[in-house]
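My questions will all concern the structure given below.
A single protein chain has been removed from this complex, and every other one stays in its place.
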Amino acid sequence: MGYRKVAIVGAGMTKFMRRALETPKELAWQAAKAALDAAEMKLAQVDCAVFGSAPDVFDGLHMKGEYLADGCGGWRKPYLRCYVGGGTGVFAIAQGWLHVASGMFDTCLVVCEEKMSSCLPHPQGAFLTIFDNFTEQPLKPNLLWIFALEQNRYMHTYGITQEEIALVSVKNKRNALGHPCAQLGAELTVKDVLASEVMAWPVLRLMVSPTSDGAAAVVLAAEHVAKRVTDKPVWIEGVGWCIDTTYWTNRDLCYPRYVERAARMAYAMAGIREPRKEINIAEPYDPFAYKELHHLEGLQLAPKGQAPKLLADGVFDRDGDLPVTPSGGLLGVGNPIAAAGTMKVCEVFWQLRGEAGARQVPGKPKRAVAQAWGDLMQMGTVVVVGV
Amino acid sequence: MKPTTNDTLRTWRDNIPVTALYTAGLGGTIFLQALKERGQLVGTRCPTCQRTYLPAQQFCERCFAELTEQVRVKSKGEVVSFTQAHYDRDDNRLPAPITVAAVRLDGADTVLIHYLLRTPKPRIGARVRVLLKPKAKRTGSILDIAGFVPA
Amino acid sequence: MNGEPKVARGTPLSGEDIAKGKAFLVPYTPRFRYAWDCGEAIGRYFAELKNGRLIARHCRRCGRVMIPPRMFCEVCFRPTDDWVYVKDTGRVNTFSLCYVSWDVRKLRKPEIPAVIEIDGASPGMGIMHLLGDIKPEDVYIGMRVRAVWKPPAKRTGSVTDILYFAPIAGGRRRKAAARRQKTLRKKR
Partner (left out) sequence: MARSAIIGLGFTPARPTSAHQSFKEMMFEAAQRAYADAGIEAAEVQSFVTCAEDLNEGLSIFDEYTPDQLGAALKPMHTLPQDGLHGIADAVMEIRSGLMELVVVEAHSKASNILTLDWIVDYATDPIYNRPLNLNPHYIAGLEMNRFLHVSGVTAAQCAAVAAKNRRNALRNPTAAYAASLTSEQVLNSPYAFYPLHEKELAQPVDGCVVLVLASEARAQRAKGQPVWVRGVGWANGAFSLEARDWAQADYCRLAADIAYKQAGITAPAREIQVFEVDDTYAYKELQHLEALRVFATAKKAARATAQGATELGGPTPVNVSGGALGVGNALEATGLYRVAELVWQLRGQAGPRQVKGAKVGLAQSWRGVPTTSGAVVILSAD
């Protein structure tokens, strides 16, 4: 099946930081404006806008899509907010792709934003209420629980150690040192990570991404527009998304089958048969260190339980065989939920154009995958791009 | 047959326990600072769209330009619309209605929403002015304005 | 103007800035209250918890016995058929030792959330609950546990009618498994 060709022609983002002075709509505007400037386009040349953001209570706004419309370029335009929990930042690209691939629009501005610091004193009230209101919330769970339960299951099933997982934090925080927008770039050792405070065993403090404020945006264009505005379009070759059952306690958390389904959907569109050979860069979602490994396996970039070994062997280093999270990821750049997913798409856009500065992956990469995860260990969203 | 009866129906009650602290942002800081410290109403102007936004905005929603030109707006203006609210947020009927107006202040292309005070018979088109709280009581909030009063 | 942002925008605001009143801030506490309809499945689940029992739903097509119970089978997309009492015992599928409360208070003694596969439900059918009456270092995946109930008079028809799940004494595999997992844990 041939689809209408859609390219990313510009990307932009704000710094990710603990607390921004900007309002949510100012953050969104800064990222959107940077993306339009990069594409050398004016707002008037944009046909429609898509916005992605995670829980409303983070920004402290009901119907926050409506509040943010002007900051996302939605003034007197078709404007849509999509929402799949943490998977939103990558899904929004798929949502934008639908706008253009459907033939209904030629250009689309996709903006993702999160201002978690509005939720004061802390976002735990928001995290508590992601759990089932009848059967789980009365136990007063926090967000760490579900990650720790999953990490433990993953470690147990495949015999993975804390050292192996700590390496993800080391790699990503180091990679983030080269990112101009990063919140938590650092030179750390495995020992540092393992010595950090136990939050919810097996999750340690330095294995957790921070809460952040920030926004990221891309401009999408149909082929004829893309070729007019840039000589370096980055094509969206595949999009995929998949949600698993709500009943997460009825599934084996050791493997993210929803990521596999989403990846297979995107790979099929992109004509990718052997992802390990055909993909040059991966930006899997890494809100927690083990998640990167878990997601690489779901993305079919590592056999089940084998991602830690490949990581230890240096395969995923920036100059390795398959560079993984050259951006620095959520662990290093920061985690303003939906904006973090879009940051990953910005990263692969810059990488494939050879514009990633200090973080540039060598060897003229041709194809990359960005992935996000969301909901109760449940939602996989995948975008494959190529030049 | 065993019918579903009201005795077996249950609801589970809970709440979402959040509190928020909002920053006024770049535009808001300009507006609130001028209001608090100088008792002035400051907007920003988009030279392309020829619109003055009050309160000050960091960007123009129409053309996405960054707005750097600050404009002081007059404290007098015209009632664009008004309403009288007879209910509070808990859906209780208020003992006396609260009058609220949208007022276009002279020099602005947007309206400001606030209480309309000392106006038993409100009218669209009426001239009003902004009534500020005394400087000592201003905190850098939209409530540094007490409301609109007849000009 | 291609390339990644050379000068990234955004204005960090520190706790100190806030304390010194450098920023204009608006605090707000909303009122979000709900009374959710439990419906048939959760209504019965709660009623049985009050009776000190766990109940599940059975789908005759795929044969699964599902807990928490639901009136639909998400695999077959059809109504589930029967109510089935299941045991209040099970096996730990995974667990955590959590040193942070839901509202970010530090805990000296960790809470031990776990997914517990319930005996009598289909394999892998677990519920989330807490473990108790056990030292944190003794918990292991595969551990057999039993619900510790509130006294009948104090039950309200809620998942908290079970205080926690506690280990069922004995079992040779227990010590070996605990040892293996301790070594894994020690490596940190």
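Letters A, B and C mark the chains in the order given here, with residues in each chain numbered from 1 onward.
To be clear about the criterion, a residue touches a chain if its C-beta (ideal position, glycine included) is under 8 Å from a C-beta of that chain, and two chains touch if they have at least 3 such contacts.
Predicted, not measured: the structure shown is a model, and the values here were computed from it.
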Exercise for the section: Indicate each shown chain that the hidden chain touches within the full complex. Expected result: A, B, C
Handout entry: Positions on chain A contacted by the hidden chain, ascending
Key = 1-4, 23, 54-57, 60-70, 74-85, 91, 95, 97-99, 101-104, 126-130, 132-133, 240-247, 257-258, 261-262, 265, 374-376, 378-379
Practice task
Using the touch rule from the top, list residues of chain C that touch the missing partner.
Solution key: 26, 28, 30-42, 70-72, 74-75, 77, 79
Problem - Where the unshown chain meets chain B, residue by residue - result: 4, 6, 9, 11, 13-14, 16, 20, 22, 24-25, 28, 32, 53-55, 61, 80-91, 97-98, 100-102, 110-115, 124, 141-143
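The working rule: only the chains that are shown with their structure count from here on.
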Practice task
Work through the pairs of chains, note which ones touch, and then classify the graph as line, ring, star, complete or other.
Solution key: complete
Problem - Result of counting contacting C-beta pairs for A-C and B-C, higher pair - result: A-C
Problem - Geometric centre distance via CA averages, chain B-chain A, whole Å - result: 36
Handout entry: Centroid distance [mean C-alpha coordinates] between chain C and chain B, Å
Key = 43
Exercise for the section: Calculate how many whole Å lie between the centre of chain A and the centre of chain C, each centre taken as the average of the chain's C-alpha atoms. Expected result: 26
Completion exercise
Residue numbers in chain A touching two or more further chains are 19-22, 60, 120-121, 125, 128, 133-134
Exercise for the section: Mind pulling the residue numbers of chain B that touch at least two other chains? Expected result: 12, 14, 16, 18-24, 26, 28-29
Handout entry: Of chain A, residues touching chain B in the complex
Key = 19-23, 25-26, 29, 32-33, 36, 42-44, 57, 60, 70-71, 73, 75-76, 117-121, 123, 125-126, 128-129, 133-134, 137
Fill in the blank from the handout: Interface with chain A, chain B side, in the complex: residues 12, 14, 16-29, 58-59, 61-64, 66
Problem - chain C residues touching chain B - in the complex, by the definition given at the top - result: 11, 13, 23-38, 40, 42-44, 46-47, 157
